[in-house]
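The complex appears here without one of its protein chains, the remainder shown in place.
Chain IDs A, B and C follow the sequence of writing; residue 1 opens each chain.
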Amino acid sequence: MTTTTGPHPTRRLILQGAAGVALLGLGNLPFGAAPARAAANDKYPEEAFKLKNEADAIKALYGKTVEPSDKVKLDAPEIAENGGVVPISVTTTLDKVTSISFFVAENPNALAASYRIPDGTLPAVANRLKMAKTTNVTAIVEADGKLYSATKEVKVTVGGCGG
Amino acid sequence: MKRSLPLAMLLALSLAPAARAANEADYKAAYAAAEAASKEAAGMRNQWTVTVSTLAAAKKAADGGDFDRAVAAAQEAEALAKASIFQATSEKDAWKAMEIR
Amino acid sequence: MASSIRVRSTSNGDITEVQALIQHPMDTGLVKDSKGEVIPAHFIQQLKFECNGKDVFVADWGTAVSKDPYVKFSFKGAKKGDDLKISWTDNKGGSDTTTAKIA
Partner (left out) sequence: MKARSALLLGSLSATLVAFALTSPRVIAADKVDPVADAKAFQNFYFQKFPDVKHEDFVNGPYSMNEDMKRQWQEKEEFPPYEFALDAGKEMFATPFKNGKTYADCFPNGGIGIRQNYPYFDTKEGKVVTLELALNRCREANGEAPYSYVKDEMASLTAYMAFTSRGKPMDIKIPDDPRALAAFENGKRYFYTRRGQMNFSCASCHVQSPGERIRAEILAPALGILNAMPIYRSEWSGMGTTSRRFVTCNSQTRAVPLEPQADEYRDVEYFLSYVANGLPISGPGARP
């Protein structure tokens, strides 16, 4: 991080103070009348994030089969400007969406991010992901208990001419 | 550009004809020549990173007692340093050809 | 204290669009520093958005989320002036929280 000359008020406080901040309602107690619809379980899917291969990760996260669907619109660049910051977003016209997840096939761990979509939240997410190399990126939408997906290839390489 | 391609070709061109294995004296002479050329290039503020790394590789090989490799690396470093000197002197006027007018 | 969370939430009609940028290294644990030592994994695992006492968005993140992570989503059922509470926890037990007014 930054050098220590001239303390950097915001970052230093964050790094030191972060742990001290009391977080209300930490942990996984679902509070408020969570709607009955079976959202993916509330706990952080530790296992799924550890798995290397995409199919295993999907099974660990959802335990169901997936079918591609053109109702899932995945937006990803053709050639990533930089593998460290790749803008990826998904929208869908499917109904009763409860979860959206992103898988990067060639990454050390396929599952990149998973989002729980409570009732009343629009089924669309934009985020920035890291990609180790040229890879397929798959977005999976859980709608009304069934899994739909879309996949695109993103070319990734380093920049510059040498060094 | 891959680093290895130009270096490999360079090595092929500069194979020392000496048949017997190089000894420390050969290395010291080759290293001194390379270092002088490298200092001159640095003095012209046109040093190449590969000159510095090849010079270091020569020293490392010599420290390890492998004087054949050390001499080859020192000669290569000298060649690189001389190339950067040649580049600096020729560019003194050559740059004008590229200028947008 | 300046929070690590920058959030922009704008409501037009019934839909509120939320964008968040969080200052966090998101280290994967697979990268070595200049001295050759591995930088240990340090990444946000869960990010929660709550409004009017209800979770409106929950993100479970792995190591593939970019440094200074960004996320955008929209939800219904809130209006200008409502409080949007954002909180994250990372794999080292670090956390931060902030509350923003919907514009």
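FYI, a contact is a pair of C-beta atoms (placed from the backbone, for glycine too) under 8 Å apart; a residue touches a chain by one contact, two chains touch by 3 or more.
All figures in this text were calculated on a predicted structure; none of them were measured in a lab.
> Quickly run down the residues of chain C that touch the omitted chain.
2, 6, 8, 19-21, 23, 67-68, 70, 72
> Give me the chain B residues in contact with the hidden chain, please.
1, 6, 9-10, 13-14, 42, 45-50, 52, 75, 78-80, 82-87, 91, 94-101
> Which parts of chain A are in contact with the chain that was left out?
2-3, 5-6, 8-11, 77-85, 87, 89, 126, 128, 156-163
The rule is short, and it goes like this: only the chains that are shown with their structure count from here on.
> Per the centroid of Cα atoms for each chain, what is the distance between chain A and chain C, given in Å?
Distance between chain centres, rounded to whole Å: 12 Å.
> Note which residues of chain A are touching chain C in the complex, please.
Chain A residues touching chain C: 1, 9-11, 13-14, 17-19, 21, 23-26, 30-34, 42, 44-45, 49, 84-86, 89, 104, 107-109, 111-118, 120-122, 124-131.
> For the complex, give me every residue of chain C touching chain A.
Touch residues, chain C against chain A: 1-4, 15, 23, 25, 28, 30, 45-46, 50, 53-67, 69-77, 87, 89, 93-97.
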